[in-house]
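Below: one structure in structure tokens.
Complex shown without one protein chain; remaining protein chains in place.
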Amino acid sequence: MLRHIGAESLESLFVDVPSALRQLEPFGLPPALRSEADLARYVRRRLSRNTPATRALNFCGAGVYQHDVPSVCVEVAGRAEFVSAYAGEPYEDHGKHQALFEYQCVMAELLEMDVVSIPTYDGYQAAGTALRMAGRITGHRRAVAVGSLLDDKRSRIAEYVAPTIDRIEHSTADIAAVRASLDEATAAVFLEIPDAEGLIDADIRAIADAAHAVGAIFVVSVDPIALGLLAAPASLGADIVCGDLQSLGNGMHFGGAHAGFLAVHDDPRFVYELPTRLFGAAPTRVEGELGFTDLAYERTSLAARENGVEWIGTASSLSAIVASVFLSLHGPHGMRELGDAILDRTSYAMEAIAARAGAQVRDADRPHFREFVVVLPDTAPTADALLERLVEHGVFGGVALNDSELLVAVTEVHTRDDIDTYIDALAQEVAA
Amino acid sequence: MLRHIGAESLESLFVDVPSALRQLEPFGLPPALRSEADLARYVRRRLSRNTPATRALNFCGAGVYQHDVPSVCVEVAGRAEFVSAYAGEPYEDHGKHQALFEYQCVMAELLEMDVVSIPTYDGYQAAGTALRMAGRITGHRRAVAVGSLLDDKRSRIAEYVAPTIDRIEHSTADIAAVRASLDEATAAVFLEIPDAEGLIDADIRAIADAAHAVGAIFVVSVDPIALGLLAAPASLGADIVCGDLQSLGNGMHFGGAHAGFLAVHDDPRFVYELPTRLFGAAPTRVEGELGFTDLAYERTSLAARENGVEWIGTASSLSAIVASVFLSLHGPHGMRELGDAILDRTSYAMEAIAARAGAQVRDADRPHFREFVVVLPDTAPTADALLERLVEHGVFGGVALNDSELLVAVTEVHTRDDIDTYIDALAQEVAA
Amino acid sequence: WNEPLITELGAPGERGVLPPGSDPDMRESGSRARAGIPSTRPDLARLPEVGQAQVLRHMLRLSQETLGSHLNVDIGQGTCTIKYNPMINDDLALSDEVAQLHPLQPESTVQGMLQIFVEMEEFLCKISGLSACSLQPGSGSAAIYTNIRMVQAYHRSRNEEHRDVVITTSFSHPSNAATARSAGYEVVTIESTEDGYPSIESLREVLTENVAALMITNPEDIGVYNPHIKEFVDLVHEFGGLAVYDQANANALLGITRAADAGFDACQFNLHKTFGAPHFSGGPASGACLVSEKLEPFLPAPVVVKRDGVYALDHDRPLSIGKVRPFYGVTGQIVRAYAWILALGDEGLAQVTQGAVLNNNYLLHELLQIEGIEAPLAPNGHRLEQVRFSLKKLTDRTGVRSAELAVRMADFGFHYWTSHHPYVVPEPATFETTESYSRSELDQFIASLKAVAAEAATDPELVQSAPHRVAVSRIDDSAVNTPETWIPSMRSYRSKYLGEATAEVPRWEPFEGLPEPRRNAPAAHR
Partner (left out) sequence: WNEPLITELGAPGERGVLPPGSDPDMRESGSRARAGIPSTRPDLARLPEVGQAQVLRHMLRLSQETLGSHLNVDIGQGTCTIKYNPMINDDLALSDEVAQLHPLQPESTVQGMLQIFVEMEEFLCKISGLSACSLQPGSGSAAIYTNIRMVQAYHRSRNEEHRDVVITTSFSHPSNAATARSAGYEVVTIESTEDGYPSIESLREVLTENVAALMITNPEDIGVYNPHIKEFVDLVHEFGGLAVYDQANANALLGITRAADAGFDACQFNLHKTFGAPHFSGGPASGACLVSEKLEPFLPAPVVVKRDGVYALDHDRPLSIGKVRPFYGVTGQIVRAYAWILALGDEGLAQVTQGAVLNNNYLLHELLQIEGIEAPLAPNGHRLEQVRFSLKKLTDRTGVRSAELAVRMADFGFHYWTSHHPYVVPEPATFETTESYSRSELDQFIASLKAVAAEAATDPELVQSAPHRVAVSRIDDSAVNTPETWIPSMRSYRSKYLGEATAEVPRWEPFEGLPEPRRNAPAAHR
């Protein structure tokens, strides 16, 4: 080929790289494992030092949840076409475009909002973007976050929103406290449901009214897996709904399976502030046929560089397709039953722990979805030590919030036996 | 739908089944696990009582071998189209037909025979069919099996060939013994290479000549994974070559991954005796285009019922496609290197066991491929007891042939460390 | 696209995967051994040399040129029970705890697997009403073969080797006749009467003390249930023969009636048909033999047993016919079918049959409204899970044959199967809906067949020159039916068409006095 193109040598193709910049030594990487089998054995040996959550009983949550992944979701996510497609256009990649448009459609039904963008990276970033959108729309730079929020999420959001939003204040979910925290310079009120402690009893409608009364945009972050049980936030006054698609069939992947969604009403003030791609259905030359192509592409930084909305890169399209399959498989009844199954287990676990584990459950009398806080007695080991001891029982017992508090997550993957096994182990180690 | 078709009730569709035959009680199966997640948990709980060979060091062979399975083979075998296709015709299933024709092509190159049929069930049955073919072609009913043969295989073949072949006698591979065993009523001489003890030093050419001299057909059973190293039996005089495709990328699957192949020269006396389907390339209406369709379909029992050759059912097409991918991925050099890698490891293991394990290796001075027999000293535990003890070392140490002999298989999956680990464990338990 | 053959791809030196190498000590040991091998391969095999990415692209393209039931509404393939194969069952079967088991690794390390075998056998005993099961056969035909071999062993054990006749019916699957013949039996086939049922009289006519077995399908491949089946079985028993039931497709009868209810001594199930395991482009499949107590001693060995809470393989079966395949069965398919049964339970299995029979009768109802399509035989009109239609009137009217319509249906993305040979029903078409398709999906098939039937009347040439929208054009299959022209491989093509010389190798030659063999008349698959 070199001869064919008239080049003297491979080297001659690199003449533009000045010799002073040329790398003289090899990288010093480990010897190549060119045989696929050797490579697999090498990597698998390392991986064998991990214990998958599926070979234990796992009660960790705090932003990543172990939910059942239907096998069809795995098949679709693994289809070589979807795996290896990328930036193809509506014609050669019609199927990908349709699949993403369908994602927008089914999420729109679940969220009761007409416009759902192609995902951004993760729910934290989606929350950040929602606040930036509110800042851009209102011209204000102050936000109020209502209820409890994970520290990491709080930090990530604060990092992301500057300088559009330069102050995030906090309020409890008590409606009087919320009202007191608001003023006319507030861009957004932010609420998470379920919140960081699993609570689902915020008065969303009242908070919405309070926000709207001062001209603030009401942003609600929700885990979509709860929306068979809980009312769609938009129906109660949310202007921007955001969250993460991890729970909808995307698995855990050591925290590498996130995808953030953003939903708004079909209002150009909001739609034009979405930074991500968004597909629209459009007629083709064939009567009755639909094609799917970018909607208001000029919003994006790909189209407008620094004059676009924030920035976009390669985020999480496949996670959207998977979520769409998850919702289509479950359907209206499945999503309701799934919400019920999680609520039932959460409630059962809370009651049983309070009764039998020798520890307290915070806000035990309030409804929780999937997560709650266990408060250890003074006599118990520290939370970290306790968690290490539970590993010996084959249990990942939750996430330590501090020395005496555990955040515990229960989902539909847990049978009653699983929960009872956990409680027995917990009781034993709390008392030890 | 019932109303639409004018039926009174579901029951009315079953009027032909006399009431005396109607099943009155339900089956009494376990309660349905209608939730996919519940089902998966139930089955996985049972499966967790198995220890995969990949979580141990496995030296069992005796008809099933742990070879590396290239990831592309897994992908192709898992493609939903190939998984769910069946009896489609050359048009709607052109791809399947081409893939199977390609299998015939690449196997033909490896075997140096023009005609390779779509697989029959397994190598044992392929051997049985080869002998029946010889019986039908020659009109004779006696066969001679040369060299060592696994008991199970011997039993399966004997069962299968009756009444076409009614006597299988045995001879050592010594050429004088072979000659002595032959007479003019011999339909077939059967040789396996590597044989049941892994030996690969039979004088194939001389045995072929001896068989042909009495008008007998020479059948050679071969593991195709050895054919980068060993000469194609057809080049030395084999008239029918048969074997199993398990080793070519099909995995172990608890013995459920077999597929038998049969190959012959392009001689109608032989081709018309193949019982399985066989595809041929044929021109289409478009100049230069090839289609693929059944060749001499009238041979089969599907076409001719009891007047077809033996019988065929749904055998192992997908295993053929996988084998074809395996051979295409390896290519000529890969198959040679693979043969070398196995030979090297086998030879190393034999020498090291003889030197360090306190046990003998039978025929230690003769070349073996992948398998050999370890003879335990009188002082050692029985073979079965020894194998159970080796499990404690994480080693599946081979197959017990009797109380004092182990059949041990070594393949390219074993590193030198693996072999040394095995030998250390063996030495320890032999001496215990 | 017109995808080339793999043999035309690549270039010298390209590699798809590299095997692991050997270290110097291992290489040295290997060299010593290599010196003792009389016949190492002199040249490299003439295999393709293609990079991994291109092999993958090639195979994925071929996969896309293949219609499976995961892709299309696959109700055009009668007798094959192309139902939905749940993905989760694949996941279970492909887990390391199944796929990475060696069949001879210590029994203590495969207790879960053996437990599944035992439970699955129990399930199938309940479903058949019979008392013992073997999961060893690799397909329905292999199970039919196993059944007749067990019958043979049974008679032999009673010193009744004179029994050398097997009786079957014309609409029973060809494997019944073929396996019996392979086992050495004379095969007597009862033709059906005009209404499609074999008659009890015709059975009586052929019954003698030499009968070994009746091998029969019911409902037969035409979807018609023979209401006199128990009389057939009883009559054969009277003559000392056994009755073997071909239940390849049991989809019509789950919860309705069992093999044992009609007195059968043995039956088989195809796990890849009734029990939801996939067809894999034509296997690996899986067959299960079910037998009554009297045949139990003859089951293939080993048998999986539970003793003192431990699962084990029992090889000590002195009357066993031996192995019918290398190990214990097509494990992956067994796991899939096991999961399929577990998911459904008693009620679910009954619903399967109800859905399948209802769907089929819907299809029947709709297709009979197409001019020229009839459902002959069984004049009272009842059908269970499938129907063999006749398009004779359509052919008479338009000149277009059923097999030609079949090719045209491929343009619409459907399979369409005619019939096993011989064509007893003129211009046959055999469809089986199963329970797995929704009414709107059935309607897609119906609409397409309606359209094609209309084309046959208005534009027969369009149909007869099909296909027009698939990956390949109409094949001239005259070439594949004569040894002088057929091309079973590109190696053959090179020597036959390109005149490439191949090395002379030693070969068997026909000896003096060997008669010329007789051949069947050429036949096409369709």
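Per-chain numbering from 1; labels A, B and C assigned in written order.
Note that a contact is a pair of C-beta atoms (placed from the backbone, for glycine too) under 8 Å apart; a residue touches a chain by one contact, two chains touch by 3 or more.
Since the model is a prediction, treat every value here as computed from it, not as a measurement.
**Q** With touch as defined up top, name the shown chains that contact the chain not shown.
**A** Within the full complex, the chain left out of view touches A, B, C.
**Q** Pick out which of A:Leu343, A:Ala359, A:Leu376 or A:Ala425 touches the chain that's been left out of the picture.
**A** Result: among the candidates, A:Leu343 touches the missing chain.
**Q** Please identify which residue in B:Val72, B:Val220 or B:Leu407 touches the non-displayed chain.
**A** Of all options in B:Val72, B:Val220 or B:Leu407, contact with the hidden chain holds for B:Val72.
**Q** In the complete complex, which positions of chain B touch the hidden chain?
**A** 34-38, 70-72, 74-75, 80-81
**Q** Need a quick check: the contact residues on chain C for the chain that isn't drawn.
**A** Residues of chain C in touch with the missing chain: 1, 9-11, 14, 51-54, 56-57, 60-61, 64, 70-73, 84, 86-87, 413, 436-441.
Just so it is clear, only the chains that are shown with their structure count from here on.
**Q** Just curious, how far off is chain B from chain A if you go by their C-alpha centres, in Å?
**A** Result: the chain centres lie 48 Å from each other.
**Q** So, what's the distance in Å between the C-alpha centres of chain C and chain B?
**A** So the centroids are 19 Å from each other.
**Q** At which residue positions does chain B touch at least two other chains?
**A** Counting only residues that touch two or more other chains, chain B contributes 36, 40, 68, 70, 75, 79-80, 412, 415.
**Q** Can you list the residues of chain C that touch 2 or more other chains?
**A** 17-21, 56, 60, 86, 88, 90-91, in rising order.
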